[in-house]
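A single protein chain has been removed from this complex, and every other one stays in its place.
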Amino acid sequence: MELKRQLYEALAPEARRSGLSMTNACIVGLVILSFLFLALETEPVLQAVPGWKQAFDIFNITVVVIFALEYVARVWCAGIDPQYRGLGGRLRYMAKFYSIADLLAFLPELVLMAMGHGSSLLVLRVLRLARLMKIARFIPAFGALGAAVRRASSLLLTSLALAVTLVYVAAVLLYFVEGVGGEQQEAFASIPRAIWWSVATLTTVGYGDVYPITPLGRFCAGIIAIAGIGVVALPAGVFASAFSDELRERELARLREELEQTRADTAAEKMDD
Amino acid sequence: MELKRQLYEALAPEARRSGLSMTNACIVGLVILSFLFLALETEPVLQAVPGWKQAFDIFNITVVVIFALEYVARVWCAGIDPQYRGLGGRLRYMAKFYSIADLLAFLPELVLMAMGHGSSLLVLRVLRLARLMKIARFIPAFGALGAAVRRASSLLLTSLALAVTLVYVAAVLLYFVEGVGGEQQEAFASIPRAIWWSVATLTTVGYGDVYPITPLGRFCAGIIAIAGIGVVALPAGVFASAFSDELRERELARLREELEQTRADTAAEKMDD
Amino acid sequence: MELKRQLYEALAPEARRSGLSMTNACIVGLVILSFLFLALETEPVLQAVPGWKQAFDIFNITVVVIFALEYVARVWCAGIDPQYRGLGGRLRYMAKFYSIADLLAFLPELVLMAMGHGSSLLVLRVLRLARLMKIARFIPAFGALGAAVRRASSLLLTSLALAVTLVYVAAVLLYFVEGVGGEQQEAFASIPRAIWWSVATLTTVGYGDVYPITPLGRFCAGIIAIAGIGVVALPAGVFASAFSDELRERELARLREELEQTRADTAAEKMDD
Partner (left out) sequence: MELKRQLYEALAPEARRSGLSMTNACIVGLVILSFLFLALETEPVLQAVPGWKQAFDIFNITVVVIFALEYVARVWCAGIDPQYRGLGGRLRYMAKFYSIADLLAFLPELVLMAMGHGSSLLVLRVLRLARLMKIARFIPAFGALGAAVRRASSLLLTSLALAVTLVYVAAVLLYFVEGVGGEQQEAFASIPRAIWWSVATLTTVGYGDVYPITPLGRFCAGIIAIAGIGVVALPAGVFASAFSDELRERELARLREELEQTRADTAAEKMDD
């Protein structure tokens, strides 16, 4: 019982008012490390280095085993929380979003390893992105993402519709000027191809693989760029500002709560005297 | 009469306090689909696929027929609204901006089809952009566009004038440094050509087809870029912020109206008791 | 005397409470046209078109003559304003900033034309930029430019210093990583060359003529880009926001003044009754 409670305090984020327990900090670090290795593992230059593949395999097995143990421990000590007591409570706990993410973070890989497939299967690599969810639980900001989208949803949708319309109309214009008329460039030979130019220009990425070459095309592109850049940046800007408002409000709420808790504690202490 | 009223409720946006009727949602979807097909239709790779052209032709004919029927239905059931009653009312209705857009969305194509020209004429494709107007009626945001421009008109004009001046002066400077002096690059051989560089740089698109190569040219370009980027982004930024203010105000007004309506309804119900 | 007053009302911006007189609007239009022609005149493709050069020469002579007449008229009718009455007053008027700009807008070209040099001399083209000053007088926004710079001067200077420091440090870093170590790219072979990359990257222009190719260089460049973009955009952003604040305040002041004038007029009318 003592071990169970200690595990609960080490693992459950609800057990602490704020911050991360050592154990959870290690798990977050392990997830970040596993993303770093996931990236390096795909690099052909590194794959050619002898011993590198073995090191990756050992790391992957270690991570999978740790996450499996963590899952078992989480399910076991979830019973400390009255709402997950007993077998039915455990099943309810396992059906939670974050518990499923925890399961996806190791089970597919564990099964395939047991079947002797190694960890290099492509589908496994995609599934490892599920480990992002493991971090999301601990970092309040990821929870704020959804709230920010909901908070600005109608503004986001409208600005997105406007941006898409502008991209489309700019592409149609340049398709006629550069693709049908003018020098009949390959890159403007159809509207979908012109959309590639239109997106690259209006987001100001401007790779330079496609650009108008006729004077009329450049004139139109210049007007479109000066007039349209702010509009296409609008949805991302709206989201960014909603997200940053959401974060600020959450921090304010957290501080206010902490303050009230401290006041209540002080009042209780005074009562005791 | 029953059918006419049902049609009116399904078609007229004024018949509903907010949101879209099923019929109108379908029409919006059809317009979006017709833009998607308009884009795909121009792609040479798809044009070479057998059967694809037939599929496009069938889709185009279907859309034109549906829009024609929709137009007839709209004109017929407009009489439900007292101000468009009778033949004179119908003519007034047909002279409205949105009614003309509805007509342009199918008539030219219908006439040319009847004359046996098919739907691949270039001019038809441009005319199909008129279908944007069909959507504009249902999406309040497009109405907010004009209001945003009016709201910030003097600020927009001034910042636009400043941006254009900066683009021009930067082009003249680089024309002298890179085109007349220096390496006499083709791309800076005249002021209009230098303007192309100037726009691409000051909007930060930077395709990379044109850039200064002499040390002096690069020095000037660096100063211009650091000092000027915010200024050229100003008009689009002013518009974007006016647009987003306008949208926010409209949503507030809509919510306030809904609230008052609900209050009035509740009060009326209380009176009945 | 009647003609002099009419001229004064047509030419002096002080004679009208707001807006432009027809004559001044024409002059603004002429200046804009002369900038358009200045640009087109430098284009080799157009220079090869027969008759084009003659058309430019005729246009240039016309503009110079009109600006000369305008200057004479301005000086003559300046006497309507008591502070420029008499010969001394006229000399004071001619010493004003805008009067000198008016003189520079035609005199050098007139002198050279009289000496038979034509208008194609390079120095003349640069001097024509002085015509910008002719417009600046009528467009209040250009007056707001200087005010915006003064209003945010200390913030501007500090953010500029920070941006320049960041550009320099980023260049030194990439010079060591890509130029001295790594692949020893030509484009990073010295700090001044690395500054060209640094400016192009941190302003997000990204022409693509220079970019790191070693993994370490790309890693550093990525960190610099994500961390530094906002900082280098700061001076231009500070200026843009100060300029837009200044414009808004000026418009408010103008509206308030107009309102008070209208109230005073109404009060005066009531007194008369």
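Letters A, B and C mark the chains as written, and numbering starts fresh at 1 in each.
Heads up, the rule we're going with is that a residue touches a chain if its C-beta (ideal position, glycine included) is under 8 Å from a C-beta of that chain, and two chains touch if they have at least 3 such contacts.
Please read all numbers here as calculations on a predicted model, not as lab measurements.
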Sole residue of C:F37, C:W52 or C:Y168 that reaches the chain not shown, by the stated touch rule: C:Y168
Touch criterion as defined above, residue of A:C26, A:V180 or A:V205 at the omitted chain: A:V205
Interface residues of chain B (partner: the chain not displayed): 204, 206-208
Positions on chain A where the hidden chain makes contact: 35, 38-40, 42-44, 122, 126, 129, 132, 139, 141-142, 144-145, 160, 163-164, 167, 192, 195-196, 199-200, 203-209, 232-233, 235-240, 243-244, 247-248, 251
Touching residues (missing chain, whole complex) on chain C: 154-155, 158-159, 161-162, 165, 168-169, 171-172, 175-176, 179-180, 189-193, 195, 201, 204-208, 211, 215, 218, 221-222, 225-231, 233-234, 237-238
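Throughout what follows, only the chains that are shown with their structure count from here on.
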Chain A and chain C: spacing of chain centres that average the CA atoms, whole Å: 45
Multi-partner residues of chain C (each touching 2 or more other chains): 204, 206-208
